[in-house]
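Here's the structure we're looking at; comments come further down.
Note that this complex is displayed minus one protein chain, with the remaining chains in position.
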Amino acid sequence: MRITRARGAAVTAAALTLTLTLAACSGGSDGGSSDGGGGGDVTAADIDAALDAEGTTTLQYWSWVPNLQPTVDLWNEAHPNIQVELTNAGQSADQYTKLQNAIKAGSGAPDLAQIEYFALPQFALGESLVSLDDVGLSDLESDFTASAWEQVAAGDGHYAFPQDTGPMVMFYRADILERLGVEAPTTWDEFLTVARAIKADNPENFIASIDPGDAGGVDSLIWQAEGRPFSVEGTDVNISFGDEGTQKFAELWDTLISEQLVDVAGGWNDAFWRSLDSGRYAMWMTGAWAPGSLETNIPSTAGSWKAATMPVWEAGTPANAENGGSGTAVLAKSENKAAALAFARWLSTDSEAVQAQVDAGLFPSTSSIMADTDFLGATSDFFGGQAVNEVFVQASKDVSSGWQYLPFQVYANSVFGDTAGQAFSNATPIADGLTAWQDQITTYGNGQGFKVTND
Amino acid sequence: MTQTSTVQASPEAPVKKARTGRRRPASSSRARTSPTLSILMTLMLLYAVVPLLWLVINSTKTNGGLFNSFGLWFADDFALGENLTKLFSYQGGIYSNWLLNTVLYAGVGGIGATILATLGGYGLAKFSFPGRKWVLAGVIGAMTVPLTALAVPTFLMFSRLGLVNTAWAVIIPALASPFGLYLMYVYSQDSVPESLLEAARLDGASELRTFLSVSLRLLTPGFITVLLFTVVATWNNYFLPLIMLTDPKLYPLTVGLNQWSAQAGSSGASEPVYNLVLTGSLVAIVPLIIVFLFLQRYWQSGLAAGAVKQ
């Protein structure tokens, strides 16, 4: 049953006809992102009115924050007229993919979604989210820490209610440092010294690991070094890893990697936890949301951990960065915007709600709880009785301002491992790797209609 | 496209192999067992079994046990019972939903696909109608289409039809099995003699009745083989449900288990559930293995059909 070439041509012709028919049918209506947006038709008064509205509204809410259901239950009990259905639609990038697909398809998107700060500008740019400024909620600024409020800003608006933040903290194994007779480092110079001491003690061990696939972690370290590689003004984007802060970071980590003082390995997997468990890694520098993960993943190390603010570049000049954290955004296409805004506002500002989320392991974003003496004084057995929240709050206050994410950061992060990550894995100069990353995302940005420069 | 059609082609060519019951006895009398062969085959057997054994052994460990015991031996505490209890109660017993969903998707999708493929394969093999060759060529060509090429368009289409995030989004694509159709096509040609059909027609039976009363019985081994493949394919499907479903209550096992596996990678006090991922994987495999064993004697002969022809 050989099909001759002539018949093959006939198949092709038929295919083309069908294609054109389909093309005519769908009429290019899948642009999706051009209409909607803004949400200017809702006012603060509407939001308050929604709380007392008759009938029952059901809100769809996507979030992968662990143990969030009890907090949502609190709301549902108090508001029989606005019931919130919580769905875990996947972790981070998986959820953004689904959200982006649903927005593109024009149906299936929830009323609200948890969106990490790095991904927020992308959704805000597509006018997929309600701007809090458009609905008269800009006065919420005073409720949140400065860095949290700055991180929900994109373009000319604020597009989410800050839910949790992740000021960088240095978690370290006090037992290991004590055995070696060294103090916890307060500067990066001291960090290098301690790292060499750990290596000298046992060449199999490392002071910490760095994940060559995790753009977020590297971004935070650059931010903490006062590097500001991304700047965005509307659709004008500048990407440059040539600034002084980025270079300082790159040189230090070149040294750490070439002397094999840090392990270049993926995070969050079985081997990572085992390394923290066994003392193969002595530290983990990450967001203040980490204690819950440490306690549940490596309970056997309870009591030997301590938390401290990050090593700084210049002694006496505190500087810090955020790592992770997310906000609750209301979708512009939601038919229940007022009710959704009311819930999201409650979730981020109500003291009972915030406390419930803190109990679930999140590090908060509201300024009031940061001054709460009960919160500050709480001690943790896992950290040997240390009042860790004091450290975390200080870390939060130290966060330096002016950091921006790209309006295509989700893509940028997805190719980090292909470019910059290669430098970490192959112990080649990090600056070169960052340049490769810069080139690729510049090409992408220009291809997507942005005006990208590398100044 | 022109070339693929030739791949499994020439169905009109005379059947070279005698498939009519002339099989050798299961073990030939002249053969003795060969030690070398036994050793080599035992090595292959170990290769197949050791990872499964690893899964069974590690399903009996707690998270702590997983971290600090040798992979191919039991940890101090034997926690299979606890793991199973926790597996079916964790997150409100959602694993049961996943298991039932998978059974539903694989059952409806697999049985439906097999019925459609059997009808279609039979129709293509036993009747000649305009466009028949095009259908065959199209179906064979479709087997080479990369999944990702279809993922986004299918999603957008289904989304407009309101099918996304419903069981149908997984079941409908599973109903189309080009390989099943091809196999049933070859099998029908081979195992349903034209003379029987003619006899039935002379008796005045309708084509549908002829199919149901005469042909279907002859097609049983092929039917079971295709059923096995389509059920396994749907049972193991990951990519499509991942894209189509957002509600975890609708997930099949593969998507659910991978989400649990990724859960240790989320911020906050997320609970690591490696032990449940492993126990859940084991439980996910067991029903398929039972089906394999149960249907074994049928699919043996059905499988041959697709392979003996050129």
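Order of writing sets the labels: A and B. Residues in every chain begin at 1.
Following the convention adopted for this analysis, contacts are C-beta pairs under 8 Å (C-beta built on N, C-alpha and C of every residue); 3 or more make two chains touch, one makes a residue touch a chain.
Simple rule for what comes next: contacts and distances are computed from a predicted model.
Enquirer: Name the absent chain by its UniProt protein name; which of "TldD/PmbA family protein", "ATP synthase subunit a", "Sugar ABC transporter permease" or "Carbon monoxide dehydrogenase" is it?
Expert: In UniProt, the chain excluded from the picture bears the name "Sugar ABC transporter permease".
Enquirer: Thinking of the whole complex, not just what is shown, which of A:Thr255, A:Gln386 or A:Gln422 touches the missing chain?
Expert: Answering carefully, the residue with contact to the hidden chain is A:Gln422.
Enquirer: In the whole complex, not just what's shown, which of B:Leu80, B:Leu104, B:Leu218 or B:Ile285 touches the removed chain?
Expert: Here the residue in touch with the unshown chain is B:Ile285.
Enquirer: Residue-wise, where is subunit A in contact with the chain that is not depicted?
Expert: On the subunit A side, contact with the omitted chain comes from 15, 18-19, 21-23, 26, 28, 30-31, 33-34, 93, 97, 100-101, 104, 122, 125-126, 211-214, 235, 266, 268-271, 274-275, 280, 407-408, 410-411, 414-415, 417-418, 421-422, 424-425, 444, 447-450.
Enquirer: Where does subunit B touch the missing chain, residue by residue?
Expert: 1, 3-4, 6-8, 17-19, 22-24, 27-28, 30-34, 37-38, 40-41, 44-45, 47-49, 51-52, 54-55, 58, 67, 70-72, 115-117, 119-120, 122-124, 126-132, 135, 138-139, 141-154, 156-157, 172-173, 175-176, 178, 181, 201-208, 211, 232, 235-236, 238-239, 253-254, 257-258, 261-262, 265, 277-278, 281, 284-285, 288-289, 292-293, 296, 300-301, 303-304, 306-310
The rule is simple: only the chains that are shown with their structure count from here on.
Enquirer: Report the inter-centroid distance (CA atoms only) between subunit A and subunit B in whole Å.
Expert: Computed value for the inter-centroid distance: 39 Å.
Enquirer: Would you tell me which residues of subunit A are touching subunit B in their complex?
Expert: Residues of subunit A touching subunit B: 1-5, 7-8, 11-12, 30, 62, 64-67, 87-92, 94, 98, 101-102, 104-108, 164, 166, 267-270, 273-274, 277, 287, 289-293, 295-297, 299-300, 324, 360-362.
Enquirer: Hey, which residues of subunit B end up touching subunit A in the complex?
Expert: Its residues touching subunit A are 1-2, 5-6, 9-12, 64, 66-67, 133-134, 136-138, 152, 155-156, 159-160, 162, 164-165, 242-243, 246-248, 259, 262-272, 274.
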